[in-house]
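As you look at this complex, bear in mind that one protein chain is not there, while each of the others sits in place.
After this line comes chain A, so read on.
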Amino acid sequence: MQRNVKLEEFEIETKPSRSSERGKVRNFIYDGNTGAFLGRTPESWGKIIIFYIVFYASLVALFAICMVTFHQQFINPRVPRLQLDRGLIGTSPGLGFRPLPPDVRSTLIWYKGTSYESYKYWEDQLKEFLSVYKMKGQTAGAGQNIFNCDFRNPPPPGKVCDVDIRGWEPCIEENHFSFHKSSPCIFLKLNRIYGWRPEFFNDTQHLPQEMPVELQMQIKNITEYNRDYANMVWVSCQGETPADKENVGVVRYLPYPGFPGYFYPYQNAEGYLSPLVAVHLVRPKTGIVINIECRAWAKNIKYDRREKLGVVHFEVMIE
């Protein structure tokens, strides 16, 4: 204890110390009198260790039992417990694009038009992405599930529709997905939502006002050939700003400007493949970043540009 200088008139001595600090530490590590090691006797240590083993074992067991029970009783491994509006995934699927840039935070597809090294990454990305589409015959359980779908013949339950790779030509592997010609192909896919059925814009007379004129024309063309083709989730891609619109040039959608309706609903059938639309930028302006926004069109796909609902955004820059 500190000597209080203010109290000198009262003759205060320091407390007689009983044991030295070092002795205390030594005693703590091993106390010869009680046989205590680190403050506990071996017996006490044994008891406390056993207690904790039992306690934690019970806690883990309880946790595990709860988890297992819940999973076995309430969760179907192939069907989500909460679907569509009942869950948080909702009824408005988002759009996705491929290939994805190496940096997960970026959405910029950037390469040098002539350099193989430069577009190899993107090509590899697409190859990998499309490999399941190519090798569907070899995927377990996928081959025999394939059903030859068309608009009049939706697949029976458990069967899946085939995605025709040939329909994307020239956006195919053998053609380097057209990257080498500075006219890259970007693949669009609609997010899968279990049990979601699109409500098509199939009345060609009453297409929404804000739908791009080119798309409206195309829809009219296609449906003229066959009315069934109206049952599609339409897709349109545009430059974001007027400048981008100019820079992006002609856009081709392969095989159709939309996802055929017979792929829906998604029911987690073995071998299901999402339909894809290859967006072929036929002659984009090089040396400049082009902001492209693609939108999916169905009556039950909500669109909000600020909230990024029903649209996907990416940039393309070709040098």
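Definition applied: contacts are C-beta pairs under 8 Å (C-beta built on N, C-alpha and C of every residue); 3 or more make two chains touch, one makes a residue touch a chain; residues count from 1.
The rule is short, and it goes like this: contacts and distances are computed from a predicted model.
**Student:** One chain of this complex is not shown here; going by its UniProt record, which of these names is it: "Large ribosomal subunit protein mL49", "Na(+)/K(+)-exchanging ATPase", "DNA-directed RNA polymerase subunit" or "UDP-arabinopyranose mutase"?
**Tutor:** For the chain not displayed, UniProt's protein name is "Na(+)/K(+)-exchanging ATPase".
**Student:** Who touches the missing chain here, A:L59, A:M135 or A:I288?
**Tutor:** Checking each option in A:L59, A:M135 or A:I288, the one touching the absent chain turns out to be A:L59.
**Student:** Out of A:G35, A:G87 or A:P208, which is the one that touches the chain we can't see?
**Tutor:** Of the candidates A:G35, A:G87 or A:P208, A:G87 is in touch with the missing chain.
**Student:** Touching the missing chain, which residues of chain A?
**Tutor:** 1, 4, 6-7, 9-13, 15-16, 52, 55-56, 59, 62-63, 66-67, 70-71, 74-75, 77-82, 87-90, 93-96, 100, 104-107, 189, 191-194, 266, 268, 272, 307-309, 312
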